[in-house]
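Structure first, then comments.
Yeah, one chain of the complex is gone here, protein chain that is, but the others are all in their spots.
Entry: subunit A
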Amino acid sequence: MGKKHVDAIIVGAGWAGAILAKELTEAGLSVVMLERGAERTTQIEGAYPDSIDELRGAVRKRLFQNLSQSTVTIRNTMDQTALPYRQLSAFLPGEGVGGAGLHWSGVHFRVAPEDLRLRSSVVERYGEKFIPEGMNLQDYGVTYEDLEPFFDKAEKVFGTSGEAYKVQGKIVGNGNVFSPDRSSDFPLPVMKDTFSASIFRDAAKNAGYHPYALPAANASRQYTNTYGCQMGPCNFCGYCSGYDCYLYSKASPNVNILPALRQDPRFSLIPNAHVLRVDLDSTKTKATGVTYLDTKTRKETSLSADLVILGAFQFNNVHLMLVSGIGKPYDPVSNTGTVGRNFVYQTITSSRVWLPSSTYTNQFVGAGGAGVAIDDFNSMNFDHGPLGFVGGSPVWVNQAGMKPIAAATGAGGGGTPRWGSAYKDALINTYKHSLGIDAHGSNMAYRDVYLDLDPTWKDAYGQPLLRMTFTWKDNDIRMNQYVVSKIEPVARAMGATKMNLVHLNPGQPFDTRKYQTTHLGGGAIMGENPQTSALNRYLQSWDVSNVFVIGSNAFPQGMGYNPTGMVAALAYWAAHHIRTTYLKSPGPLVQA
C-alpha cells in the first residue's frame, strides 16, 4: 500500500512552521502540517473572559507541553546522572496549534548585527585569546543585510509596534540608537509607556544611557496584515505571556497566519499528531517523509514527502534529528559531530524595585511586548576589553502585567513575612508600588554544554528523552553581575525605597525550579562549516539536504534579545531560498 504523498511536511504549528507553510503554499506546494498538541483558535478557547483564567492559564499551564508524555532530562555537568524535568518551571515549551507563538509575550526584536558575527567581532576587537577556553564562539554565516528584508517582512505580518531610529540611512525617530538601519518603519506606532517604563526612561536618560521603546508584536492599533488577517488593539490587560490574547492584539500564528492558510486548499493541518521520526532512505542523505503517532488513536501513520521542514520547538527539533539519524551526534569528549552542539540559553535575572507609597505603578496593568529598554550594555555596544567577558544584556522595564495569583505568591519580596498582616501589606505594596527591572542577557556556548539522547529515560512513546547538560559558566555570571550593577544607580534615581537586586553568583549551578526564560537555543546551529554546524546558512541540514530545520536551534549563541523576531526572519530567509533556488533544483544550497 502506497503512503500518502505531499510536496512538503511541516513539523510543528508554531511561528516557524506557519511561516514556512504560508511560503510553500504560495509557491504552489501541497503542505501538511503536523502538530503534536491540540487545535487552538481565538474564537473558541481564546475568547474573553475564559481565556484569562489565571488558574487554568499560567498556573495549570493550559498552553504548555504535557510533560507526562514527553520531556527532557537535565543535569548540570557531564559527571552527573540526568533526571527528567517533571514540572514546568525554568522554561515553558508550548504545545498545540500556535506553539510558543501563542503563549509568548510579544517582544519582537530584530538582531544586533554584531551578534550574527560575534566570533569575528570579538576577534577583531580583542584578539583570539580573549575567547575563554572551552567557549564555542561562532558566527551565524549570515549578516544583518542578508536578513533585513525578512525582518521587515515579518514585522508587517506580526503587526509590530515600535519606534524606529534609522530608516534608509536617515534618523527618523527616538528609537534605539544602537539598532541597525531599517528599510521601512514599523507597521504600527509605538506602544505607550506604562508609568513604570516612563520613569525608567527618564532615569536611564539622565544617567547618560539611550532608552527606547521595546518593539512589540502587540498591536497599538487595529491592523490588517499582509495576509488580510486582522488584529485588535492592545488594551494593556496584562494577559500576554501564558495566554491566547482575546483581543487579537498579540501576534500569534493563530491570529496572523493560520486564518489565511486555513483557506488554502493546498494546506492541511493535522493536530494531535506526534512526529516520531523523519524517515530517511538507506543512504541517510535523503528524507522520504515522516512517521507520526495520532495521540488520540495511538495509530502510527507514515507520510511521504519531497521536503521536510522541522519547525518544532528548539529542543524538539534537535531531538527529532537525533532519533531520526539526521547528521552526526555531537560528542563533547572528541569534540566532533554537530547535532546537540552549542546548546545555549539566556542569562536573565529579574530585580524588583519598590517606590514610595505615593507613586503608583499598578502592576496589574501591562502589555507583554511593551516597555522601555537600554542597549548600552548589550552585544558589542560597550568595551568588553577591561571587563574580560563576552556578551551583554539589554536592561528593561517590561511591565507585562502581574496577575492576582502570581502577585499573591510573589508577595513582598526580600525578607517580608509569608503570612499575616505584614504579608498582606507587603503584597499590596508590591502590587501597587513596585516595578521589575530585568537584565536579559546573552549566554555563550561551551564545549561541555550540549544536548544528546538520554541513555536511560524514555518518553510515553518509547523513544529516548533528550538530555540537557547545562550550567552557568564564569563568563556569563560575570557579565550578568556587571550589568546588574548598572541597574542600582538607575533604580535609586527612580526613587527606590527598597531594592531586590538579583544576579548570578560564581559557581551557582543552573536551577530548574525557578522560571528564568523559555528562550532556549542552539543544538542544531547554522554556520559556514559542516564540522561545527548542523545546518548551513539557509538552515538546511548539511547531511540530509531535503530537511530544513527552522528555529532558535540555529542560534550559535544565546543573544540578549528575545529570539522570536530572529526566528521569524530566519524562517522567511530560508523560505525565500527554498522558493527561489531549492525548488528549482533540489539539493544542497551550499556545497559541504
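Everything below uses one rule, namely that a contact is a pair of C-beta atoms (placed from the backbone, for glycine too) under 8 Å apart; a residue touches a chain by one contact, two chains touch by 3 or more; residues count from 1.
Rule of thumb we're sticking to: contacts and distances are computed from a predicted model.
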Per UniProt, the name of the complex member that is left out, chosen from "Acetolactate synthase small subunit", "Branched-chain amino acid ABC transporter permease", "Cytochrome c" or "Formate dehydrogenase subunit delta"
"Cytochrome c"
Considering the whole complex, which of A:102, A:164, A:229 or A:504 touches the chain not shown?
A:229
Touch assignment to the omitted chain, from A:104, A:150, A:165 or A:248, lands on A:248
For the chain left off this view, which of A:260, A:276 or A:479 is in contact with it?
A:260
On subunit A, the omitted chain is touched by residues 38-50, 62, 96, 221-222, 224, 227-233, 235, 237, 246-248, 255, 259-260, 262-263
